[in-house]
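Some notes on the structure that comes next.
All protein chains but one are shown in place.
Here is chain A:
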Amino acid sequence: MASLQGYVDHRVLLILQDGRAIVGVMAGYDQKSNVVLSDSKERVYSMEEGVEEIPLGLYLVKGDQIVLIGELDEAMDQAVDLSTVHAEPLPPIRY
C-alpha cells in the first residue's frame, strides 16, 4: 500500500491542484488522504522576486486537492536561500 504513515511528524511539501506549494509538519492523515499540517507556510514562487513564505499555521487540506506530498530533506531545504530562488509558479492541474 502507498501509505502516508512514513510522513507523519516529518516536514513535507504539499503541491495542490491549483499549483500552490505548502510546507508544514504532517500532523495526521486519513484514508481519503486528507492531511493536517502544523506550522505550515505557503511558498509563493515568482520570476520577479525570490520565494515569499506566507505563514498559515494549522491547516487541513482536503485529499482531493492534493497532487503530491514530498518528504523534505531538512538539511537540504535549509541550505537553499529561498530569497534567491526565482521560478515560475507550478501550473494548475488540467483534466
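Everything that follows uses one rule, which is that a residue touches a chain if its C-beta (ideal position, glycine included) is under 8 Å from a C-beta of that chain, and two chains touch if they have at least 3 such contacts; residues count from 1.
The rule is simple: contacts and distances are computed from a predicted model.
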{"item": "Candidate names \"Anaphase-promoting complex subunit 2\", \"NTF2 domain-containing protein\", \"LSM complex subunit LSm2\" or \"Ubiquitin-related modifier 1 homolog\"; UniProt protein name, chain not shown", "value": "\"LSM complex subunit LSm2\""}
{"item": "On chain A, residues whose C-beta touches the chain left out of the figure", "value": "1-4, 7, 13, 15, 17, 19, 21, 33, 43, 45, 63-64, 66-73, 76-77, 80, 85, 87-88, 90-95"}
